[in-house]
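The block underneath contains the structure these notes are about, expressed in structure tokens.
Yeah, one chain of the complex is gone here, protein chain that is, but the others are all in their spots.
== chain A ==
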Amino acid sequence: MITVDIRAKSFGKTQVLGPISFSVETGETLAILGPSGIGKSTLLRIVAGIDTRFDGTVQRPGSCAIVFQEPTLLPWRSALQNLCLVHPGLDEAAAREALGRVGLGDKADLFPGQLSLGQQRRLALARAFAGEPDLLIMDEPFVSLDAETAETMLALTEALLADVAPAAIFVTHARAEAERLATRIIELQGAPATVRLDPQPGQEEGDPPHDRA
């Protein structure tokens, strides 16, 4: 469903990413692990098509969705509009249902500023899944949440991933999160960052988890 083949990515003279190749099939969830500052977010921005200045190719399906570290909502539009404006094909009933799904059914008409951070995060999650995307990208979606909220988000994400079954890629530095959600894990290491070669515990089936270009 998505094929990534990056040869290099540099900021000025500093090369951040080395050769990184992988592909993710529909229904599969790939976790990208690695310490802070290794270039996980850079990689994700390339995969999402936000950053187009790199050496290599990325083949992406038609509809993509993204969950950032921050909720990144439109603060001047209601929770409901935050779903409907981003997905023009979504009718109001479906949008309300998507809000209900993440426990925000009674908050449809509130502005994001009236929601708690945990609720804003769930709204961002609802926005990502509402369009039933072919590709879902998540950048540390559970970072800086208290344990309870993080657990709610994790459970919610797990259920939504099972329902919508997109090709999903998410970045994290917590191995426990990766092992819980992912069907496959790759780990970044080194500078410039490349995929670590030894087999990972979260791996399923006989396919090689990654191949270096």
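Please note the rule applied: contacts are C-beta pairs under 8 Å (C-beta built on N, C-alpha and C of every residue); 3 or more make two chains touch, one makes a residue touch a chain; residues count from 1.
The rule is simple: contacts and distances are computed from a predicted model.
Per UniProt, the protein behind the absent chain is "NitT/TauT family transport system permease protein"; the candidates were "Glutathione-dependent formaldehyde dehydrogenase", "Polysulfide reductase", "NitT/TauT family transport system permease protein" or "Isoquinoline 1-oxidoreductase alpha subunit". Although one chain is not drawn, the whole complex shows that of A:A65, A:L80, A:L104 or A:M153 it is A:A65 that touches it. Contact with the undisplayed chain is limited, among A:I6, A:I20, A:A48 or A:L123, to A:A48. Within the set A:I137, A:L161 or A:L188, the residue that contacts the chain not displayed is A:I137.
Across the interface with the omitted chain, chain A contributes residues 45, 48-50, 63-66, 68, 70, 72, 74-77, 81, 85-88, 110-111, 113-114, 131, 137.
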